[in-house]
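Presented below is the structure to which this report refers.
FYI, not all chains are in this one, though none of them got moved.
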Amino acid sequence: MKIAVYRKAHFNAAHRLHNPNWTAEKNKEIFGKCNNDNYHGHNYDLVVKLEGPIDPDTGYVYDMKLLKDLIKEHVSDRFDHKNLNLDTDEFKTLNPTAENIAVVIWNILREKIENKYDLTVRLYETERNFVEFSGD
Amino acid sequence: MKIAVYRKAHFNAAHRLHNPNWTAEKNKEIFGKCNNDNYHGHNYDLVVKLEGPIDPDTGYVYDMKLLKDLIKEHVSDRFDHKNLNLDTDEFKTLNPTAENIAVVIWNILREKIENKYDLTVRLYETERNFVEFSGD
């Protein structure tokens, strides 16, 4: 019997969408205002989902305080109030689209959470644009 | 590797639930106040989900500006500030329940979006009543 547990977190960051292999014109054409030279930014909302059995001793799938601390240490503190393109290793060469950020966060958390738990990451760039990645 | 991207939109419309094969009494019994002769209305919130691989050049599954424009042209502009029963072809003979509206929107978008992308439509009639259709 499996049940899913979810924990919501958030971080605020600057970013810019840009492909260094393209001309400035092509970048502007494809990424529009998201290509703005001097960056723009978002309040990112993150929802992390773990699926697994309920531990009969605790009644928990996973201790939410542990999950909260894991997300804070490895995701929020790493990306909050940062420029994703300039201040992080992950996005120095990877375009920080919501899709790519979600995959990066999934990979970071996948290493920290035992494989018996299925992991899904949902990332809201705005309340109108969001993505979800389950590692499949 | 697949990732889901979501885009939220909205439209405001009048509608009335009614089965022309039933008596007025049966319509009132089954649909209650949703059968009101002179219509009532809702702010519909729509969330469109596409699933597919990330394009390595853009970092996108699908350009959200294109999806936004597709939804606007083919869904929002078609249904916004309309009476679904009277002003649309789709619901002249189809009861505009949230379920049927979601299926209609799914069919409209399915024709416009390549089949390599899985498509799901979620429609909120109110924040308490909503439906989701994936074409299965």
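All chains are identified by letter, namely A and B, in their written order; residue positions are counted from 1 within each chain.
We adopt the following convention: contacts are C-beta pairs under 8 Å (C-beta built on N, C-alpha and C of every residue); 3 or more make two chains touch, one makes a residue touch a chain.
Remember, it's a predicted structure, so these values are computed and weren't measured experimentally.
A.B. asks: Copy number for the full complex, please, knowing 2 are shown in place.
C.D. replies: Copies present in the complete complex number 6.
Just so it is clear, only the chains that are shown with their structure count from here on.
A.B. asks: Sort out for me which residues of chain B touch chain A in the complex.
C.D. replies: That would be residues 1-9, 54, 57-61, 63-65 of chain B.
A.B. asks: Considering the complex alone, what residue numbers of chain A touch chain B?
C.D. replies: 17, 19, 21, 30-32, 94-100, 102-103, 127-133, 136
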